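In this view, the complex is presented without one of its protein chains, the others remaining in place.
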Amino acid sequence: MKTTHVLLGLILCLANFAFAQAPAPPAAAPPAAPAAAPAAAPAMITDADIKALSGPDAKARANGDPDGSITGTINDITIADPVTDKTPKAKGLTVTDIANQVGQNKIAINFVWTLVTGFLVMFMQAGFAIVETGLCRVKNANHTMMMNFMVYGVGMLAFWLIGFGIQEGGVGGVANLGNSPVLSREFVVTLFGKPFGLWGQGGFFLTHGGAYDVFAMVLFLFQMVFMDTALTIVTGAAAERWKYVAFVVSSFIMGAFTYPLYANWAWGGGWLATLGSNFGLGHGYADFAGSGVVHAVGGITALAVSMIIGPRIGKYTREGKALAMPGHDLLVTLLGCFILAFGWFGFNPGSTLGASGNGNLRIGSIAVNTMLAGMAGSFGSMLYMWLRYGKPDASMTGNGLLAGLVAITAPSGFVNTVGAVILGTIAGVLVCVSVEFIERKMRVDDPVGAISVHGTCGLWGVISVGLFADGKSNYGGSWNGVDGSVKGLFYGDPGQLVAQLIGCATLLGFVFSFSFVVNWIINTVVGQRVGAETELAGLDMPEMGALCYPEFEVKTHSVGAA
Amino acid sequence: MKTTHVLLGLILCLANFAFAQAPAPPAAAPPAAPAAAPAAAPAMITDADIKALSGPDAKARANGDPDGSITGTINDITIADPVTDKTPKAKGLTVTDIANQVGQNKIAINFVWTLVTGFLVMFMQAGFAIVETGLCRVKNANHTMMMNFMVYGVGMLAFWLIGFGIQEGGVGGVANLGNSPVLSREFVVTLFGKPFGLWGQGGFFLTHGGAYDVFAMVLFLFQMVFMDTALTIVTGAAAERWKYVAFVVSSFIMGAFTYPLYANWAWGGGWLATLGSNFGLGHGYADFAGSGVVHAVGGITALAVSMIIGPRIGKYTREGKALAMPGHDLLVTLLGCFILAFGWFGFNPGSTLGASGNGNLRIGSIAVNTMLAGMAGSFGSMLYMWLRYGKPDASMTGNGLLAGLVAITAPSGFVNTVGAVILGTIAGVLVCVSVEFIERKMRVDDPVGAISVHGTCGLWGVISVGLFADGKSNYGGSWNGVDGSVKGLFYGDPGQLVAQLIGCATLLGFVFSFSFVVNWIINTVVGQRVGAETELAGLDMPEMGALCYPEFEVKTHSVGAA
Partner (left out) sequence: MKTTHVLLGLILCLANFAFAQAPAPPAAAPPAAPAAAPAAAPAMITDADIKALSGPDAKARANGDPDGSITGTINDITIADPVTDKTPKAKGLTVTDIANQVGQNKIAINFVWTLVTGFLVMFMQAGFAIVETGLCRVKNANHTMMMNFMVYGVGMLAFWLIGFGIQEGGVGGVANLGNSPVLSREFVVTLFGKPFGLWGQGGFFLTHGGAYDVFAMVLFLFQMVFMDTALTIVTGAAAERWKYVAFVVSSFIMGAFTYPLYANWAWGGGWLATLGSNFGLGHGYADFAGSGVVHAVGGITALAVSMIIGPRIGKYTREGKALAMPGHDLLVTLLGCFILAFGWFGFNPGSTLGASGNGNLRIGSIAVNTMLAGMAGSFGSMLYMWLRYGKPDASMTGNGLLAGLVAITAPSGFVNTVGAVILGTIAGVLVCVSVEFIERKMRVDDPVGAISVHGTCGLWGVISVGLFADGKSNYGGSWNGVDGSVKGLFYGDPGQLVAQLIGCATLLGFVFSFSFVVNWIINTVVGQRVGAETELAGLDMPEMGALCYPEFEVKTHSVGAA
């Protein structure tokens, strides 16, 4: 009988301690077991154990913690009441508290990352403002600054009222930002038996329904500053002759409809994103941070507006030869390029919408690709101009940096550093060729080169994803609902290139047409262009009522004519 | 007998496995149990288990981790020695290590957030410098820049020596930053049977006693840059005529006493914060990021100094009509406004002092409110000026953006986006009306509009908390020691509005009087204003010994007289 008991005891002991991957206690002599067992066995963890854990005590901390060794410990885990889930009470730490704090930390990191990078993108408005103004003439400096200043507000108003809802109203949960279901209303039609998302229908005003939500706020901020970047591109191409009121109306419509529609298709769950899952074209249209969504939309709209508005008086001779009209301040132009390069560290790496979880640690790679492509672009342009015209031209070198940055925007999350340098160099040369082509062949006047920098190099960036994406990235295991990593033609996936080309066709087809019609209507109704007298005198006094630099002496030739 | 054994076995098994909320193992046939039980039963976790957990091995990692899938794992949890609590030793991971890392991560996130946003606030000094200098005349540009440059240092010195200790010496623990007890010495008097905190008494020099502490450092940095923002407001209103040495003395006193006193009352545990817990007035004076503490204190001190110092020569005709004195560089003025809007993303969202825990995820909401109110303010001013004077004035549009930002500063953490847009629009109009009133009715000369932007709209911001706070925020369950969320009059709490009005009365009563007396004494002792000859020639050569732009030709009328 005893043997049976001992056996049973052993069995039961083993049933417990085997899980602990530790030797069982010596249970052969039952009377001795009570004392021996607790000592030898590993401690199993319970909520009570965790409650008993503690960090440094208050007395030690009162002397200060110069090296940070007793700050940031178990003491700092938030203890939430399980009933109200809000008011902390001194009830001791539980596993749920730890796990909640872990999740809270993850979302907090991702909020911080998305917000800080969003702030950097917002600061790009300052960069665009002074790049464009520096490249314009002194007589239009106040007007160019004010367009760049108010485009921030005009776009924001349009996006808050209308655009955000169209773009992101159906985006669904974003795991990095907490997976909230509050933006889940995409308008979808069925074509060829497949769902085509067309626009979102929620989140307007950020107050009603579920859109008064911490996640929706973070997403709004980040998407708003991207949208405003696209809008400010147009002010450069149409500078020195755009009627201020027409600028306000045109920018409002672009922020409310043009940009959000394309952005929905690419990023908001729309039909371009699902080209992969619907038709097997790679991972669908892949535009990591918006070479297409932001820059090409901006550049192509700039082309439409510039065509409607016509060239500046004096830009072309009677024989049709384009004359140079140098900007008035290269210092602020290059300073602005630096601000943009700084802000681009928000633009591209921030587009992960997070740093913790899901392959987000690639943010460093994205940042490095971004700076390398910008560098390569500045070299491409500088050397092209140096070889072709004999001098390393400052304004084109600045534009070359921007061209490289625009081009890497779409592929930044998918390529390696060699790819980034190659495609950036190409962008740097391309922007010079494009400026010459648009100015001389197309006879479209673009004072700052915005169409070439953002339009041409934006399209090049979209295409380059389909060429250089190396299949080594991985954001949570899939992209656009297709498992695995985005690969371009050079790494074996021609379908991806097709998806990218469909994106380009949509930009050139839909976005250009839509923008052209909208701005043609504005031209008819309120008039896009200032009068010739105003233009010759400079727009600052007639349009804005003040000179930019009222006390400095300006060379007379520049005030009257070009 | 056998039945008894089986029953006993079952009982013991249940006693264990019931907690695991899992089906008990099939213990009916004891001999079979040893094999079956470990497999079927859930693994109970022990410290030994956790030590056995492991992440990716070094061999796999040596090939690089392009997609970030094997970086940032259990391997990265700091293993601390339980005895020294400092030197890591290879002893294997414990639950305490995990919990400590969780707490460390939380505090690290919050330190990063508070520091990065603090850096953004510091950068606002650059924005103020060029906004103010751009709005001044070319002959005073060096002087205005230098005041704005050195106000950073003068304020910092005063705050390090005296101000921080007065403001934060009695703030107590801040849970978001690790709850350190090193700043817990508030001087409190008892009035009407209630404690009234008046000033702090610790933390001077950041070295002695417990103030050499990682928490105190982070708090100092964030509070210092706020204080310096208030100081730099005054340099704008007193520009073009303030004696440099008087500026240094006046700013030192403001950074050492004026600002810290009011900041202690509002944020450091002082009597304004406890109006709710002491007298049931809502949640006490609620000023999320300092419309009152920073901007109204700055604007009201600016008013006092401007009144003492008098208007610039030529500002008023003999008949008392105010003449316009346009600034010399609108480009840098608007660039500065962008820098300020960028820095404000530090100012308001950073005022949570954290991102993880305690409802801090509202940082996105605060950032969105901030930008929307700024936008609304720029529209309010632009449209007011356009309708009233026929042109969208650039400098007032810039001031309108700032007015909206100033107004949202106090309510940013308590209102929704619709409230933000409404109160920002009002601020944009209010700043124009206030500029006209102060210039024409009060005959106080304020070259940059600082009194209106920061004083008037700062007071409006404080009041607007008492109107628009919607009761949907929640920072750790209470505010100023009163449970629940701050609600304004429009959401049912008139007591909150009373608390806000007491704050405004204190600003207009105490801060104005104190600043007036201090600056009146400085005026008597060292003289606040430069001589008329210096003023007419411009302050740059006589006061600073150098012109700002020695090589540019300047229109003669502007050098000699206004």
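Annotations
We call the chains A and B, going by the order they appear; numbering starts again at 1 in every chain.
We take it that a contact is a pair of C-beta atoms (placed from the backbone, for glycine too) under 8 Å apart; a residue touches a chain by one contact, two chains touch by 3 or more.
In this text the structure is predicted, and so the values were computed from the model without any measurement.
If you put the hidden chain back, the residue from A:I74, A:V116 or A:V171 that touches it is A:V116. Contact with the undisplayed chain is limited, among A:Y316, A:F342 or A:W520, to A:F342.
Considering the whole complex, the residue from A:V171, A:L372, A:L430 or A:M544 that touches the absent chain is A:L372. Touching the missing chain, out of A:I98, A:M124 or A:I309, is residue A:I98. Against the chain not displayed here, subunit B makes contact via residues 1, 4-5, 7-8, 10-12, 14-16, 18-22, 42-45, 49-50, 53, 55-56, 58, 61-78, 86-88, 93, 98, 101-102, 104-105, 107-109, 111-112, 115-116, 118-119, 122-123, 125-126, 129-130, 133, 141-142, 145-146, 148-150, 152-153, 156-157, 160, 178, 205-207, 212, 214-215, 217-218, 220-221, 224, 244, 329, 332, 356, 359-362, 365, 416, 472-474, 485, 543-553. Not every partner is drawn; the one left out touches subunit A at residues 1-2, 5, 8-9, 12-13, 16, 25, 27, 30, 33-34, 37-38, 41-49, 52, 66-69, 71-72, 85-86, 95-96, 98-100, 102-109, 112-113, 116, 120, 137-138, 175, 178-182, 209-216, 326, 328-331, 334-335, 337-339, 341-342, 345-346, 349, 355-358, 360-365, 367-368, 371-372, 374-375, 378-379, 382, 389-395, 397-398, 401, 416-418, 421, 472, 474, 476-478, 483, 552-555, 558.
Everything below uses one rule, namely that only the chains that are shown with their structure count from here on.
Centroids built from CA atoms put subunit B at 26 Å from subunit A.
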